[in-house]
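As you look at this complex, bear in mind that one protein chain is not there, while each of the others sits in place.
First chain written, first letter: the chains are A and B, and each begins at residue 1.
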Amino acid sequence: MHRPVVVPPLRTTLPARYYTDADHFRREVDHFFFTKWICAGRADQIPGAGDYFLREVLGESLIVVRNAADSVSAMFNVCRHRGTRICEASCGTFQGSIQCSYHAWTYDLNGRLIGAPHMDDIAGFDKRNFPLKPVGCEVWDGHIFINVASPAAPLHAQLGPVMDRFRPWRMEELRLVHRTVYDVKANWKLIVQNYNECLHCPVLHPLLNQMHHYLGASNAPSERTYCGGTMGFKEGVETLSRDGKLRRKYLPGLGPEEKALVSYFSIYPNLLLTLHPDYMVTVTLWPKAPDRTELICEWHFHPEEIARPGFEFQDAIDFWEVTNREDWHVSELSQAGISSRAYEPGPYSSREQLLWDFDQVVRQELDERT
Amino acid sequence: MHRPVVVPPLRTTLPARYYTDADHFRREVDHFFFTKWICAGRADQIPGAGDYFLREVLGESLIVVRNAADSVSAMFNVCRHRGTRICEASCGTFQGSIQCSYHAWTYDLNGRLIGAPHMDDIAGFDKRNFPLKPVGCEVWDGHIFINVASPAAPLHAQLGPVMDRFRPWRMEELRLVHRTVYDVKANWKLIVQNYNECLHCPVLHPLLNQMHHYLGASNAPSERTYCGGTMGFKEGVETLSRDGKLRRKYLPGLGPEEKALVSYFSIYPNLLLTLHPDYMVTVTLWPKAPDRTELICEWHFHPEEIARPGFEFQDAIDFWEVTNREDWHVSELSQAGISSRAYEPGPYSSREQLLWDFDQVVRQELDERT
Partner (left out) sequence: MHRPVVVPPLRTTLPARYYTDADHFRREVDHFFFTKWICAGRADQIPGAGDYFLREVLGESLIVVRNAADSVSAMFNVCRHRGTRICEASCGTFQGSIQCSYHAWTYDLNGRLIGAPHMDDIAGFDKRNFPLKPVGCEVWDGHIFINVASPAAPLHAQLGPVMDRFRPWRMEELRLVHRTVYDVKANWKLIVQNYNECLHCPVLHPLLNQMHHYLGASNAPSERTYCGGTMGFKEGVETLSRDGKLRRKYLPGLGPEEKALVSYFSIYPNLLLTLHPDYMVTVTLWPKAPDRTELICEWHFHPEEIARPGFEFQDAIDFWEVTNREDWHVSELSQAGISSRAYEPGPYSSREQLLWDFDQVVRQELDERT
């Protein structure tokens, strides 16, 4: 009996509205950035009690502060009196309390209101009812995650098994050495998609393509909250640097296998985590508009290396500056083309499996079929 | 019998939409700026017949012109032929008539069409039907008020008793000496509210706080169209200047009581009138967007002082430049915080009565309950 050949439908990219529509964008970022845990930065940026940094999430200014030696918390940067933004400097140190510069309402480092001039004679006023509004805050291996949802499920309920995956790299020990902020004219998802395939490496990345074989990725099974994989080095390459040479010791927890590869993981929605044998790069994504995303790229090294005389790191900065700019530029070209009335979803190759997986997560999270 | 303690509800600030919502903004400015009398400037700016200045109200360009020795009128800056904006220079002098530069349609200083080339052969065309569209215009003690509504009730029907309150200052005699224009990223009502309380003075205004006791205001009963009050000086202070010293004679009409205080009145919607023993400051508010207002601040002095050799005024400019910039900056911080999803109306203290009064006027005028 003859059995017909069944041709499955082509797996195609998302419709244009996912990248260009203002209403879709609001719905998407409301879901991914205001109900999920997002990566806000690193705990080593605020080592002492009172140290803080501000993080802006789509116009919301949030304070991330170390309120005790072993504890970090986060709260909205909005005074409960007349709504004034309390804190202006993007980072700094509070001297024991947080005071609004307008009428001197004062909060402790946990956000509790402890001073409100001329409110004592107001019947029904109770300081306990007017704390700075809290934001969920947890630390995973040195990465500070925050969650605006109230109440928020614990971080491990979102991240799951990926939380244990990178133990050998001892990420919590690493220290920030360099930061570059990029303003990219592309939707945040195009940055995630660009990160998750190396099919473009031979055409776009002459330097990176000397380091990995572009078809050499070994992908982990995609999960609802992340995707990623590893890539080994080409013969003679030791790490990702200008020339592939290693200028620092291997991170102390790595075995032979981990020393021979780079891990590339997208922790949805906003952390791109790249682990090398001798350093870590994090990129956090901050959507500003359907067609605009701010990217904060940070390079982290081991403190023993940083302390070593003659510590070198510029090779790692240079490598990723070159590669990043190639990636962001082509992502901007994608944004421009997808905005055309001529755009229609195009077919993925078999080398773009992780992108398809990510697209389906976006669809499912937003409960969209098309 | 036990009588329960009844706690009145807290008096709180307005909901966020009053400061951030584009539709609310349009409705609010349509009501306050396009159906009410607003202060456009000062009569001494256009002393001679034909002298004019332009005033822009939310994109509308209006011509305010002296059409006779004792008469000022206002009209839309829109030619009745093809709609061209006739007048470009922000102030100047018309030579007897107003001519459009496109096809030479010509109007007299009252806006009547007096010339329209090649229209004579058009059946049904009558010059009398095509005047520049008129705008209500009245002068109160030297302040020019305009009203786009047609027909407009007389100015005194809006201003009421406040029109007589400042007779001793003889405001009509004062002359403009200095102007500063500020572009402030805050809703216009935040400027009014900031003006109407001194609870913030100790924290925000080190200089001003040396001049007044911040709890020393004596407020007039609030009315539907204005609110305000007076503040006496601290010991040894004579006027608001860099050092509190008087460098000009007292205004000639003042008695001992008026020499010892400053009057602060908000004439809704757009005039903040500050009367000192020896000079006047006016701030007019020009909303540009929910979160943006242009402020025109002007310093006015008595002509006899201006004419005096060695006339000094920089002390008064400096005092208010410092204080203004502190006020505008904190108003911008309020705008930023109120725009947060964390903002909710906060409780007023007993020192913020005039703000509550103003808020209720806004609500009532817009017929809003919440």
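As a convention for this text, contacts are C-beta pairs under 8 Å (C-beta built on N, C-alpha and C of every residue); 3 or more make two chains touch, one makes a residue touch a chain.
Keep in mind that this is a model prediction, so the values were computed, not measured.
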Field: Contact with the hidden chain (one of B:59, B:151 or B:221)
entry: B:59
- line: In the whole complex, of B:11, B:24 or B:103, the residue touching the missing chain would be B:103
Field: subunit A residues that touch the omitted chain in the full complex
entry: 7-10, 13, 16, 193, 199-200, 202-204, 330, 333-334, 336-343, 346-351
- prompt: If the missing chain were put back, which residues of subunit B would it touch?
  reply: 34, 59-61, 76-86, 88, 101-104, 117-119, 121-125, 130, 133
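FYI, only the chains that are shown with their structure count from here on.
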Field: Whole-Å gap separating subunit A and subunit B, where each centre is the average of the chain's CA atoms
entry: 47
